[in-house]
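Of the protein chains in this complex, all but one are displayed in their positions.
On to chain A.
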Amino acid sequence: MTALTAPDSSPDAPRAASPCATSSCVASDAPLVLALPKGRILKALGPVLERTGLFHDGSAIGEGTRSLRFPTQDPQVDVVRVRSFDVATFVAHGGAQIGVCGADVLMEFDYPDIYAPLDLGIGGCRISIARPVDARHEETAVASSHIRVATKYPTITRRHFATQGINAEIVHLHGAMELAPTLDMASIIVDLVDTGSTLKANGLRETEVIAHVTSRLIVNRVALKTRPEAIRALIERFRDALQEKAA
């Protein structure tokens, strides 16, 4: 507990063992931290970020710096650039108060501490089941009580197959899922599909869509409750930026 200080400075007094040592313990006037995902989503997000006025050049966010945290045009907003799966974790644990991440990541983690107040409508794609083009008919899989699936979405996959009465055995990979069926590690994969060209190139075909996903603006629940004005103002900036695009 950080609330503790011994009157003497004895070196072996119990030190704070509190999770509050994180950056969530920020004063009410500290800059908000916005977590942005690297890669595909960030590219699509660039123009939106320019219109929010946070960046002059949305295509060069964080370029030219090795630092993982950097300022924006708004002194009250800092940006951290992390892996797309980690955006949700940064926001859920209060390291970042606001972030942008795919609905796929939200579905996978389902953090109770994350609100998703705004659909950014970018980065549209789908979480799908794909199997080898030459696989036997799908009915065989439905009839069985067990299936081996290669995926980076273990929770979504288990939940999806459980509703069909099938136990999904997960081969948890972080990339190159498409190799798993041909190398006989799994009979199918569950992955994010955009154009489907990677599937095709690896002898797979999309057989079922589990969910359509887009990117969301997410906020930390406690941050929204304790700094409502600042967070809502930032949400409004994104909303206006989206409307400007639509207009």
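Side notes on the structure shown:
Operating definition for what follows: a contact is a pair of C-beta atoms (placed from the backbone, for glycine too) under 8 Å apart; a residue touches a chain by one contact, two chains touch by 3 or more; residues count from 1.
Keep in mind that, in the parts below, contacts and distances are computed from a predicted model.
Entry comment: the absent subunit's protein name, as recorded by UniProt, is "ATP phosphoribosyltransferase regulatory subunit", drawn from "NADH-quinone oxidoreductase subunit H", "aminomethyltransferase", "Glycine cleavage system H protein" or "ATP phosphoribosyltransferase regulatory subunit".
Only one of the listed residues, A:Lys38, A:Arg69 or A:His93, touches the absent chain: A:His93. Residue A:Lys225 is the one among A:His56, A:His146, A:Lys225 or A:Lys245 that touches the chain missing from this view. Screening A:Pro31, A:Pro117, A:Pro132 or A:Gly196 for touch with the missing chain picks out A:Pro117.
Considering the whole complex, the residue from A:Arg51, A:Arg131, A:Arg216 or A:Arg237 that touches the absent chain is A:Arg216. Along chain A, the points of touch with the absent chain fall at residues 1-8, 10, 12-14, 17-20, 22, 24-28, 92-94, 103, 106, 110-119, 214, 216, 220, 222, 224-229, 232.
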